[in-house]
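One protein chain omitted, others in place.
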Amino acid sequence: MIEKVLKGSPKFYVWLVFLGSLIGLGAFTYLFQMKYGLSITGMSRDVSWGFYIAQFTYLVGVAASAVMLVLPAYFHHYKKFKKMIIFGEFMAIGAVLMCMLFIVADMGQPQRMLNVMLHPTPNSVMFYDMMVLMGYLVLNAVIGWTTLECERHQVEPPKWIKPLIYLSIFWAFSIHTVTAFLYSGLPGRHYFLTAIMAARFLSSAFCAGPSILLLLLFVVRKMTGFNPGKEAVQTLTKIITYAMGINVFFFLLEVFTAFYSGVPGHAHPIAYLFSGHGGHVDWITGFMWVGAILAILSLALLIPPSLRDNEKLLPWSLAILVTATWIDKGLGLIIGGFTPNPFEKYTVYTPTVPELLISLGIFATGLFVVSILWKIALDVKKEAGTF
Amino acid sequence: MYNTKYVLPGLLIFLALFTSPFWAGKVFGTASYERPKLALPAGEKECIEPVEYMRTEHMQILDTWRDQALREGKRTYVASNGKVWNISLQNTCMKCHTNKAEFCDKCHTSNSVTPYCWDCHVEPKGNR
Partner (left out) sequence: MKRSRRQFLKVASLSVLGLSTHLATGGIVNAAQQGEQYLPNEHGLKAGRWAMVIDTRAFETPADFEACVTACHKVHNVPHIPNHQDIKWLWTDKYEHVFPEQSNNHMSEALEKRDFLVLCNHCENPPCVRVCPTKATYKRPDGIVAMDYHRCIGCRFCMAGCPYGARSFNFSDPRKHLDMAEVNPEFPTRMIGVVEKCNFCVERLAQGLMPACVEAAEGKIVFGDLNDPESEVRKVLAENFTIRRKPAVGTQPGVYYII
């Protein structure tokens, strides 16, 4: 089916070349990072994780979100999702690839990355994270490719795919829970040390991921006329709305525990994120408020059915939701965890241009892979008559 | 086989190119590897183990030394001839082999090997 990539409209190849140039730019900047190390980033001794890990965290959620289609479609036989599902699985592949690239970009000695496998350490959550990410990539690749191939030849998928699909449902929850465990098991970081971290991660993933999927599908609809189906979109939007509601609720739970208990360790990070410190605000303060306002706004635009089902408004509501979740789960999470530092001192973290360029290159890589895979899926559907 | 007249010569050319590192130097008289002349230490006449063994195994020995000293806390090495040494690249090996450029680097450079030991381990003063 790969040959489907070789026949496309000129616009498609221009798009790929554009992405390729961004990838090249990111790769070129990475050469500087290889030479000068992570000193070219904005990270510091105090804020030792930054933009790269923030993107990794967000994208693991996006990858896991394929389960929001798989679970209803295969477990509950909700047939309306079956048309969209391949796009979700392929998007998960792109997201996991980006996660891995962000991890590599963040490493001080990336040429030693195989040490994680050569010296397995079962007590380390990162060891499991590596394994579940690889497993999820393989699962989605196998399931997606096989089901697409069967759709092309108009046969039923083989029997062994069913247990793999059920495994992928369980696995999707696990990749994001394991990623949450990276944070929620750290005794010195009060913003992270909360049992609800995994639940927050999952709820955030299950609204952000499907939103990104729908936004990309809307773009595809404009370009190719592929229609995921009105009812499918509306059902998925309902799921997104519930997930976002739960996500915001969970965040408010954190705010309550921090401020009603008055325990400084819990309160200081949130206070810093939303009001700075020592009477002085940093860029992150404005950023977080924008995120908070957009989060409420997205709910206001998604909860009322008339607004949610408004096809003209929906892309905007979803874009607002994605921005809000990206702010909260990306930089908001990382900066909040590392500020103030264990000495209750504040070091400001600001991503640098090289950091952003490398990240842009990685995002372009993910989009490149997703573009190629979605092109294949669309052409196969056209050929099989299931477009 | 289809297209035999293309495939067979193609295969032969490929095989020739693939094995060229083994025969090209001799045939064209270009490359000839001469073992570099190393500057031997002035003091000690014997290394921790015999020369041939050191030549082939020093990489492995250094790895084992690293793990034994750092990870296992065993910093004493009893050689096969019973002599006792302190396990340390900087303080044992380089105490005798003080001229890194004329000893270590000679073979490494001509064999295009770049060990990263020296990113951390401090070279003896004579060489900087």
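For reference, chains read A and B in written order, and residue numbers begin at 1 within each chain.
Everything below uses one rule, namely that a contact is a pair of C-beta atoms (placed from the backbone, for glycine too) under 8 Å apart; a residue touches a chain by one contact, two chains touch by 3 or more.
None of the values given here were measured: they were computed from a predicted structure.
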item	value
Hidden partner chain, touching residue among A:V5, A:M100 or A:M126	A:M126
Option touching the unshown chain, where A:V5, A:A27 or A:M107 are the choices	A:M107
Chain not shown, touching residues in chain B	49, 53, 57, 60-61, 64, 66, 68, 70-80, 86-88, 90-91, 116, 119-122, 124-125, 128
Touch list for chain A against the chain that is not drawn	36-39, 41, 43-46, 48-49, 103, 106-110, 112-113, 115-116, 118-119, 121, 123-127, 130, 182, 185-189, 264-265, 337-338, 341-345, 347
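In this text, only the chains that are shown with their structure count from here on.
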item	value
Between chain A and chain B, centroid-to-centroid distance (C-alpha), Å	46
